[in-house]
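Report on the structure given below.
With one protein chain held back, the other chains of the complex are shown just where they sit.
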Amino acid sequence: MSHATVLDAAPPQAPVLAPGLDAGAIEEQVLAAPLWGATRPRGGWWLLFLLFGSGALLLATTVTITVLKGIGMWGNNIPVAWAYAIINFVWWIGIGHAGTFISAFLLLLNQRWRASVNRIAEAMTIFALVNAGLFPVLHLGRPWFAYWLLPYPTRMTLWPQYKSALPWDLAAISTYFTVSLLFWYLGMVPDLATARDRAPTLLKRRVYGVLALGWRGAASHWHRYRVVYLLLAGLAAPLVVSVHSVVSLDFAITQLPGWHSTIFPPYFVIGALYSGFAMVLILLIPVRHTYRLQGVITERHLEALGTILLVMGWLMAYSYVTESFIGWYSGNVFERYALLVERPTGPYAVVFWVMLACNCVTPQLFWSRRLRRSEPVLFGASLLILVGMWLERFTIIVTSLNRDFLPSSWHLYVPTWVDWSILAGSVGLFGTLFLLFLRYVPLAAVSELKELAHELHGAPHEAQAEEARRA
Amino acid sequence: MPALFPPRTTPLARAMAFGLGLLVIALPVGLMWWVRQPPVTGQGRTAAQPVAAFSHRLHTRFRIDCRFCHAGAERAADAGLPATTMCVPCHEPVWLSGREFAAVRQSLRTARPIAWNRVNRVPDYVFFNHAIHVNKGVGCETCHGRVDRMDLAHQAAPLTMGWCLDCHQDPAKQLRPVSAVTEMGYRPARPQAELGPELARAYHVRPLTDCTTCHR
Partner (left out) sequence: MSGAHPQEDGHRPRGPEFPPGADQPPEGMSRRAFLELMGAALALAGASGCFRQPREKILPYVVQPELTPGVPRYYATAMELDGYATGLLVESHDGRPTKVEGNPDHPASIGAAGLWAQASVLGLYDPMRPRSLRRNGRRAAWGMLAQALAPAALAARAGARGAGLHLLLEPTGSPLTAALLARLRARFPDARVHWDAGGNAGGVYHGTALAFGRPLQPHYDFAAADVVVVLDADPFGAEPNALRWAREAASRRDPEARTGMSRVWVAEPTPTPTGMYADHRLRVRAGDVGALAMDLLAALVALGTSVTAARELAAALRARAAAGGDAPWNPAWVRGAAADLHAAAGRGIVIAGTHQPGDVQAAAHLLNHLLGNTGRTVWYTEPVLPEVADAARAAATAGAPTPPGAATLAQAIEAGAVDTLMILGGNPALTAPAELGLPRALARVRQVVQLAAYRDETTAAVGAGGDHWFVPAAHYLERWGDGRAWDGTPALVQPLVQPLHGGHDAAELVALLAGERSTVHELLRAEWRGRAGAAGFDGWWDAALRRGVCGTAAPRVAPPAARLETVAGMLDRLRPAPGGALEAVLRPDAKVHDGRFANNAWLQEMPAPLTTLSWDQAALVSPATARRLGLVSGDVVRLDVSGAAGGRALEVPVLVTPGQADDCLALPLGYGRRGEDERLARGVGVDGYALRTAATAASGIVPGVGLARTGAHRDLVLTQHHWSLLDRAEEIVPSAAEAGAQHATPPAPRRQLTIFQPVQPQGADQWAMTIDLARCTGCSACVVACQAENNVPVVGREEVGKGREMHWLRIDRYTRDGSDAADAADAAGSLDDPDFALQPMLCQHCEKAPCEYVCPVAATMHSADGLNEMIYNRCVGTRFCSNNCPYKVRRFNWFDYNGEVAATEALAKNPDVTVRGRGVMEKCTFCVQRIREHQIARELGQAPPPVLTACQQACPTEAIRFGSLTDPASPVHGGRESPRAFSALAELGTAPRVRYLAQRRNPSPLMRPAPGGAA
């Protein structure tokens, strides 16, 4: 089956897997980092680790300051009661989406090329969610009472207020995080086993041994593994859609011009995937180089992702147009002002226009196949798109809040150094976690790749692979 | 190649997996149980007082009505504590003698108050009003317990919000005739099920669960 789907899909396309790359080679390449610590430009790794690590420390410091002194340390005010914390939250959640999408959807849709990128994408999801999870708690006036959003029998005989979107938000995110984690880990188990078997030192063997949960590659294992993996994929797929839809309700259920809109759920999900794929590219391209994985992560992957960005870019543009059109069509003075006056001409107009440039103009590059395959272009464009998506959340949140119904309450929002530090810090934390992942975890699904290799380059390697598994 | 782990690790691993699952359930449940226990709510807690020998038991035995000393209970939010001079008339005979009265003598001599330790405390954001409860037939005993069996008073009720609401949602079951509010060990003349609602009607008592009933 997959033979056809993969190869004959589009003849001129680059192959999903470099020809002549056999199972052994795959293991060599993918497991190089975790087992032999062979991150060849070592210095580079340490440099990045230092950079992002210090970012993570900055985050820790500024979060501590915020918790000790109060969120007055931020620039928030009345009317702009939500700002960076929520922007960052939505941004990270969005980024987190691509991982599960790639793993779950593409698996269900039988897109075999995902095999070489899904691990990295899933890791990205987990780390993005770690960041995203931080902000809803941090932005509370009294974070130590965050557990009041949980439904449990209190001494006060009070329950959360379910008409609000926030308790559902909490539920959605925690569910999503749990499933993603399981999905990621489950997918890793066979590779961890392989790592265990091929690890050079006893310690590493022991550690990977524990993590492998006693995987022996028995047929029964593979059977259950496939079933559960598919089940989780089926479970995760709807979550990809639901989570950001619920997040979008944090805004859509209000009556604030600029938030009060029915298109928010799809609009947010698209935006999320958009930023997610951009982030995947940003991670893949350097990894591909550093770890010499051009064979595993081929131009085919880059091109596919580039195409996705192009499509998503248009979907975003469509959303923006719809949003503004409805604002005008409503005939409501407040809606019209918010969407047609405040955004394009208000004090934050710059943000709005830069956002449009980043999100709608940038992807047009990918009409050209050459650019779709050019790493620098893809990398740069992805960066721009990530910035653009952050600005989009800024536009939605700050630009809507700072001028709503009564001109008497209009007031500008100016971020403080703490706001900026927390944003930079969260990026630092993400980077740090990802670097650790590269170093200690098989960064691609070895087992799946070997299957793929088997399907693509025929049987000869079968025996080899088998014995490798037995060893 | 030797086995990484000896065979007995298998049951251990299983046990750990099981234990982990159990912990996930047990920890929150345990916490919820614990915060309802006296050590946390303060139920049954007492406090040392400057007049260590003071005994509610003794005073009630002399048929002294609660309101004789806690005069505010009927007309104000605060029940209040008696002024030092309240002690004098009755205690005149044994006045000068007695070490246990040192604090009282001191207070009279220096005109400085006796610093009692509060026993029944609700948080600062709770605005409790004695008068309205006492005048609507909520007995002292209902919240403060059998004071006639205490020497130094101790906190008889958990004083948690759930405990307050239990009565605020259905007051009838706790009402008694106003004439009997200070009575200790009160027994309703007729079954509370029928007496309660009657009293509620008579005193215009209705469930009060607006937040601002207590929080302002």
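By letter and in written order, the chains are A and B; residue numbering begins at 1 in each of them.
Here, contacts are C-beta pairs under 8 Å (C-beta built on N, C-alpha and C of every residue); 3 or more make two chains touch, one makes a residue touch a chain.
Being a predicted model, the structure only gives us computed values, none of them experimental.
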Which residue among A:93, A:256 or A:339 touches the omitted chain?
A:256
Have a look at B:14, B:61, B:75 or B:173 and name the one touching the chain we're not showing.
B:75
Which of these touches the unseen chain: B:3, B:20 or B:211?
B:211
Among A:65, A:166 or A:311, contact with the omitted chain is made only by A:166
Selected residue (touches chain absent from view) among A:44, A:72 or A:200
A:72
Considering the whole complex, not just the chains shown, which residues of chain B touch the missing one?
35, 40, 42, 47, 71-72, 75-86, 107-108, 111-118, 120-132, 135-136, 204, 210-213, 215-216
Where the missing chain touches chain A, by residue
69-72, 75-82, 139-143, 145-146, 148-149, 156, 158-161, 163-167, 250, 253-256, 259, 333-334, 337, 401, 404-412, 414
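Keep this in mind: only the chains that are shown with their structure count from here on.
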For the pair chain A and chain B, the C-alpha centroid-to-centroid distance in angstrom is 53
Write out the stretch or stretches of chain A touching chain B in their complex.
152-158, 196, 205-206, 209, 214, 471
Show which residues of chain B lie in contact with chain A when the two form their complex.
1, 4-5, 10, 13, 28, 32, 35-36, 41, 160-162, 165
